[in-house]
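Complex shown without one protein chain; remaining protein chains in place.
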Amino acid sequence: MDGAWNAHCTPMLPMSPTSIFSPESTPARWVFDLSLMVYTITGVIFVVVFGLIIYALVRFRKKAADDGREPPQIYGSRQIELAWTIIPILTVLVLFLASARVVAFTQRDSRRPGSLEVNVVGHQFWWEYRYPGLDVVTANELHVPASDPAKPRRILLHLYSADVAHSFWIPRLAGKTDLIPNFPNIMWIDPERPGLYLGQCAQFCGAQHAKMLLRVYVQTPEDFAKWAAAQKQPAQVNEGALHGKEIFERTACMSCHTIAGTPANGRFGPDLTHLMSRDTLASGIADNTRANLRAWIKDPGALKPASLMPAMGLDDSELDAVTDYLMTLR
Amino acid sequence: MAMQSMTLSRPPVARSRTDGLYEWVTTVDHKRIGVMYVLLALGFLVIGGLEAAAMRLQLIRPHADYVSPRVFNQIMTMHGTTMIFFVAMPLLFGFINYLVPLMIGARDMAFPRLNAFSFWLTAFGGLLLYYSVIGGYGLYGDGNAPEVGWWAYAPLTARAFSRGHSSDYWTLSLLVSGFGTILTSINIIASVLCTRCRGMTLGKMPLFAWMSATMAVLAILAIAPLTAAQMMLMVDRYLGGHFFDTQAGGSAVLWMHFFWIFGHPEVYVLIVPTFAFVSEIIPVFSRKAMFGYPIMVAATVTIAFISLSVWAHHMFTVGMSASSTTFFMITTMAISVPTGIKIFNWLATMWGGKISFKAPMLFCIGFLLQFLVAGLTGVMLATAPLTWQLGNSYFVVAHFHYVILGGIFFGTFGGFYYWYPKVVGRMYSGTLARWHFWLFVIGFHLTFDFMHIPGFLGMPRRIYTYEPGRGWDVWNFIVAIGAAVQIVATAVFILNVLWSARRGPLAGNDPWDAWTLEWSTTSPPPAYNFATLPTVKSRRPLWDLKHPEDPDWKYE
Partner (left out) sequence: MTRTGSASEKESTVETMPRTTDDAPWTLPSAGKVGMFALIGAESAIFVIFITAYTFYLGKSVSGPTPEILSPPIFLSACLLSSSATLEASIGNLKRGNTRAFAILWLATLALGAIFLVGTGFEWRHLIVDEGLTISTNLFGTTYYSLVGLHGFHVTVGLLLMALVAVFAGLGKVTRDHESKLEVLSLYWHFVDIVWVVVFTLVYVVGR
């Protein structure tokens, strides 16, 4: 699709990391370009009609020295009414054609050969990411390789839900698409510039809808390959953390969480195999530090009330052991 | 001496101040029912407004904790549900109830007892919704007020995700008041079609009557799908049904379709009566006949018709096919054409007139300018790709509040001041009305102009807090200040209503020198409306009386 309306290609400095005015991926760029045209058309309409109304209010206001006679009564005018029917219809037609084009281009053959495919599963209140081609499973922080403008490569996101409706919205990368149970969706992005892109769930999904944050790490292809290779490994066994591992497996933790290479294979909560490779906890709401991790395990409800992870009622020494164990999961 | 004199020879009797509660509770008089609807709405307006204030306070800065997440979600749900079903609908039905029989020269609505029954159904529905706050503790101690958003999307409302009975209060209260709405709409249609006074053909009815009838038809076609969907939801929750049970192959998207088949026409149900108020007020305060009456009728009916075909523009992000998306895009854009035509007709009515800026007209001007903006942001959202970014964000919240507050409420306040002297018999205080207007303008624009910006910057809706560093903080702060100003403005309004009812100067029959039939009877009208039912020859019967040398019926 040609960038006919996008006269300048330099991305604007974002005044917000989630501004729709600083697109960094083709779908977002197409929307941005269309939006400029839409703002212009609506802006012109606004100025003209607003101006006419203000003019009428001023020019035809009742003067102090009014003679009390009624003004000429005018019941209609065929020509005028025809004109202001035809012009709006033409305007609408132009807008429609421009938008239909973007719709078609965005949704047409989303699947391109060579795309990286990621299965995204929305949960209350976290994001699950599975890379079927790479045998990688992670949560809450999506890593993708940057696309080379000379040889564009799309990242195809298959959107599913394990419970209620959610919505995946990273404004700088694309418009949002919903994750609806029993209704798989597809969207694609092709960011060229490495960096961290933020967003959050955009469909009300329950108590902690506000805390289902999104973090997309766009990496150079080399960095991404390294990341994927590391993620693919099962969990390292660390002799010093065996006590914590045993507690993890003895209490109900393993029935909700997976740690590859161990008996823990629960699917209800995030995969923890490489927990310490992530920057944040609980879907972006807290930094991944020992203190936060310990506090989270002690009582998730304190950080994220109505989170679906229960407080397991561990005592202090057990908490320390489990935290130590989890901190070995790089 | 028992004199059984004919009531016809006595002057109209003003309503006695000693009318007790019993009279009001058992009344079938459309005027009293209209007043009760409006009072009900104003009561819920205060509650809904406080809910809004609580939300804006919680969002005044990131990570505030004035209310807990679940309470916020409950307030959010109750605010939307209350404002749509128990403020806007009753308010507009109240006006229609009071005015339509007077305007068409009738003594009452077609079915007075049905009218009263419908009112009490609505009132009960409102009560039931709020009973949830104290009465909703079901199993697991969960669930008092509903917290699923006013759309109650599936499967969030399934037993599995919505424990206790909170969602059931949402469903049942709306089911009950929905029946009230359908019955009132039937009444309006029958009244407009079957009880017009002699000479008043459909082409000679006030635009108010046309728009009321259109609104009623649309209300029937809109509420029925919601009723059906709510029945299905109850089957799912209590009879083990699977209408929206995705585990059994059911479809969450089906609920969305059913809800929005209701939800979109519903907002046209709300705006069309506002069009009616504005179409009566602007001509009178410009001293000119409505420009293009036939086109205004045609445009209104067209809008109602098209509005039944646009619903899935609320679902642009759901993942519909490109052809579905394109279809709903074209219908949504199409509806802007007749809407724009109406704005131009109002402009043309003012053009060449003699505009006086009394309170009713001030609010109508506010309506005109703000509805223009709201319509344009709607056009922006109609282009589906923009909705992919701006949908479910604060841009949408700003857009629809612009329509509802900037459009519907301003127009309705205009109507309030216009007909207040007729209903109460006394004139309101012009000074307080101007204070109300300007304070509300300032508060409204502070809140809802700036609210568009967080939408552009990626802030989704229905969140009880937000992260710092996203650039949303300062805008949310300004929004909250505007809310506070609007509260003050509303307080001024209520003060005006109450004070003027006792101390305002007597208004007389026709304080505005207007042209429709309600101004031909006393203020307030007697119980029987007119001593003798009128006969009309034109759209402006009082113009004909006042200008016998130059009556309207010569030119229509």
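First chain written, first letter: the chains are A and B, and each begins at residue 1.
In this section, a residue touches a chain if its C-beta (ideal position, glycine included) is under 8 Å from a C-beta of that chain, and two chains touch if they have at least 3 such contacts.
Please read all numbers here as calculations on a predicted model, not as lab measurements.
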| item | value |
| --- | --- |
| Among B:T27, B:Q58 or B:N187, the residue in touch with the chain that has been omitted | B:N187 |
| Residue in contact with the excluded chain [from B:M78, B:L92, B:V176 or B:I220] | B:I220 |
| Positions on subunit B contacted by the hidden chain, ascending | 110-111, 182, 185-187, 189-191, 193-196, 198-199, 216-217, 220-221, 223-225, 227-229, 231-232, 235-236, 239-243, 248-251, 254, 258, 261, 509-510, 513, 519-521, 530-532, 534-537, 541-542, 545-550, 555 |
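Here is the rule we go by: only the chains that are shown with their structure count from here on.
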| item | value |
| --- | --- |
| Residue ranges of subunit B touching subunit A (in the complex, touch as defined) | 68-70, 73, 147-149, 153, 155-156, 161, 246-247, 249-253, 286-289, 291-295, 317-319, 321-322, 325-326, 329-330, 333-334, 336-337, 340-341, 343-345, 347-348, 350-357, 365, 368-369, 372-373, 376-377, 379-380, 382-393, 456-467, 469-472, 547, 552, 555-556 |
| Footprint of subunit B on subunit A - complex, ascending | 15-21, 27-28, 30-31, 34-35, 38-39, 42, 45-46, 49-50, 52-53, 56-57, 60-63, 66, 70-77, 80-81, 84-85, 88-89, 92, 95-96, 98-100, 102-104, 106-108, 124, 159, 163-165, 167, 169, 171, 174-178, 180-183, 185-186, 198-210, 213, 305-306 |
